[in-house]
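In this view, the complex is presented without one of its protein chains, the others remaining in place.
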Amino acid sequence: MAQAAHSLNSSKPLGHGHSVKRHTGLMDWITTVDHKKIAILYLWAGGLFFGIGGLEAILIRIQLIKPMNAFLDAQTFNELITMHGTTMIFLGVMPIIFALMNAVIPLQIGARDVAFPFLNALGFWTFLFGGILLNLSWIMGGAPDAGWTAYVPLSSTTYSNTHGVDFYTIGLQIAGLGTLIGGINFLATIITMRAPGMSFMRMPMFAWTTFITSAIILFAFPAVTVGLVLLTFDRILGANFFDVAGGGNPVLWQHIFWIFGHPEVYILILPAFGIISEVIPTFSRKRLFGYSSMVFATILIAFLGFMVWAHHMFTTGLGPVANALFSVSTMLIAVPTGIKIFNWLFTMWGGQVRFTTPNLFAAGFIPTFTMGGVTGVMLASAPADFQFHDTYFVVAHFHYVIVGGLVLGLFAGLHYWWPKMFGRMLSEKLGKWTFWTFIIGFHMTFFVQHFLGLMGMQRRVFTYLPNQQFDLLNLVSTIGAGLMGVGTILFLLNAFLTSRRPADAADDPWEDGRTLEWTIPSPPPEYNFKQTPLVRGIDAFWKEKTAGHKGMTPAEPVGSIHMPSATVLPFTMSVGIFIAGLGFMFSRDEFGNAFMSFLFNNYIVTAIGLVITFGSMLLRSLYDDHGWHIEPEELEGR
Amino acid sequence: MTTAHAEPANGTLPHEPEKATLEGRNKVLAFWLFLGGEAVLFGTLFATFLALRNQTNEGPSANELFHLPLVAAATFILLVSSLTSVFAIQAMHRGRVAQLRNWLLLTVLLGLGFLGLEIYEFAEYIRHENFGMTTSAFSSAFYTLVGFHGAHVAFGILWIAVLIGQLARKGLTVVTAPKIYVSAMYWHFIDVVWVFIFTVVYLLGKVG
């Protein structure tokens, strides 16, 4: 980032004669529309929430370390498990996925930015303010306590009478808006911004999985938007969607939640598949085995992902026909997933495999994720699920998929692309320590939970009685969680130590880079590509290397590059939504103070928030962003 | 990206000014993607309504409540506004700014008429039929589905009104044209949703 700033820090009139106002320091980050900086913002914010979610997990495990433990009370425990799940999924790993997508996708497809830089920033800020709103619940009267699924009637005002669940509904609504915006942005970017010659079937696998993930986001998030609106209306306006007394039906919530919730699982895992499909070929010095079958399997998983939601509801009582149908469709997903697993193995087979840190994580991913997949097929069998349901077996299963799959994939991706994002190679030595502590800790934590579940330990219980043979396995699990914590801290230490070293990473620091991001400096200049590259085949850079070329053939002469202007409006729009959400949430509260009651009960706070948001939208619409230009002399001057 | 904001050299707009720049094409494409998401949004609202349509909780039922003449009038108004929106885009393609503005104005007025009827309908139900948000699961689902559509209409009216203002100030350019085109897509989509609402909510509600 630094060198982009110094070479372009000119205020001479550019382009249409609009002078460029360049911000520095904090204002630079608040107003940026550069996808590479937004990636770093996503990484910081996602990493922060990941840390909070991790602390919550450690607290949960400390409470469960021994039977009848009194470390936490039941209410706090309920709040912790709810916030752990919600935070990790929506505010931890999804933003880190978006960080990698933002950092890598425009580079991989040979673009100078995403299709909508403004929306990109807006997506980040709405996510961040949604996440902040959700976490404010800790200090504003109690966190949500109805589980991350917020099943009614547990999440109704009858059983959850603090504002906790309101923070959940409104916070997720706002964060979800950001995710939806991000999804649409990446779809448009991949459809229209690919470099000349890069057909869909020449796209790197990570670009493909980003594309499909974004499509799933587009079709799944509106469902949860509606679900959260209905729950909000039930809780705040007294509507009867899920209230049996008023004619509502709680099963409807379960359906709507899982129509979103199951595709959400694929939103999480597909990007990890993409990362693994980049890392393994690079460090095997072989092209990805079965590229087109990989693409096909990705699309098939996305499609099937929308037809399996009721497997979360086998015990609800939908009847044998529905249960059989959803059993079969769920088991079908094992086929495309199996195709992927074998393709990765065949890519490594006969390759010149180098076990760098990213490749260690990728290699660790394959067996770990496969175990999660296999327990998934076990759970897909409806009769067996009646036994497994709501036990620690399920907890073990989804942590194998999400941590053993996605989080290992994210670690692989972060180590792999760190030099591209920050211009500095992470320490391999510390990286390997991170890998081993994390993966050993992971298996210690969750492998034993399979057996805890099979022995009958229920999930979401805040404590358990002694002498049920639960004691030792829970102790092992808690020690494992501590080790995972150590692994994460080692990674943070690695990132911190690396940041103090000079930024000297080469353009192609792993030396076997195959895709376009490795053809440009690390970190890339603000405009990414001085000349848009011409793509001649799959693994475009590798193709040029095998032809004996040092770099890409340009598809255009060096010319003036148009850049979008920095703007504070995405930030103010998100602040407005945040204020409106808080105002709506407390609109039915009685305040001791007459002025506060007046402000909130008349929706004045909500109105102020909406005025800020719509006012910012109006400003965006009224004043055209002409952007500015980087002239060829400046490009050559670097 | 390099020539993104270049004005046409000879000062005339291309035949489809909304697709003259990469930004314009991106905008139109992304709006289609957004409408795909909107389809899921309204689909889920319809699903909720269908699941709860008979849960009247001893309040008024669909058959007792709805008056078809009012719905028919609203339907006709919205359908005509969709046609005026088509004519607006045709005028835009011909570069006739005054016509474009007039068609857009007409669209906004018709939208206001539709919204007025809907507000009147809701007010009648609440005041005279004892049918509010909290009456029953059916009432909650009805107000949420139809209200979401109404909110979309209201947003569309504001949006197109702002664009009429921009048209007056900036004229028809490769920047304003995609905005107008996209707002027309939005308006048609609102009409499409209404087709399902009058069919599923009102007519099928009458059939029982």
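The first chain written gets the first letter, and so on, giving A and B; residue counts start at 1 in each chain.
Just so it is clear, contacts are C-beta pairs under 8 Å (C-beta built on N, C-alpha and C of every residue); 3 or more make two chains touch, one makes a residue touch a chain.
Here is the rule we use: contacts and distances are computed from a predicted model.
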item: The complex's invisible chain, by UniProt name, from "Spore germination protein KB", "Cytochrome C oxidase subunit IV", "Sugar ABC transporter permease" or "ComF family protein"; value: "Cytochrome C oxidase subunit IV"
item: From A:Ala57, A:Leu134, A:Ile259 or A:Leu483, residue that would touch the chain that is not displayed; value: A:Ile259
item: Residue among B:Val86, B:Leu112, B:Ile126 or B:Leu158 that touches the chain left out of view; value: B:Val86
item: Sites on chain A contacted by the missing partner chain, in the whole complex; value: 187, 191-192, 215, 218-220, 223, 249, 251-252, 255-256, 259, 306-307, 310, 317-319, 322
item: Missing-chain contacts mapped onto chain B; value: 14-16, 19-20, 25, 28-29, 32-33, 35-40, 42-44, 46-48, 50-51, 68, 72, 75-76, 79-80, 82-83, 85-87, 90, 93-94, 185, 188-189, 191-192, 195-196, 198-200, 203-204, 206-208
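Convention: only the chains that are shown with their structure count from here on.
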item: Chain A and chain B, separation of their C-alpha mean positions in angstrom; value: 33
item: In the complex, chain A residues that touch chain B; value: 15-16, 112-113, 115-116, 180, 184-185, 187-188, 191-192, 218-223, 225-227, 229-230, 233-234, 237-241, 243, 246-249, 252, 256, 259, 559-562, 618, 621-622, 624, 626-627
item: Chain A-facing residues of chain B, complex; value: 1-5, 22, 25-26, 29-30, 33-34, 36-38, 40-41, 44-45, 47-48, 51-52, 55-57, 133-141, 144, 162, 166, 170, 175, 179
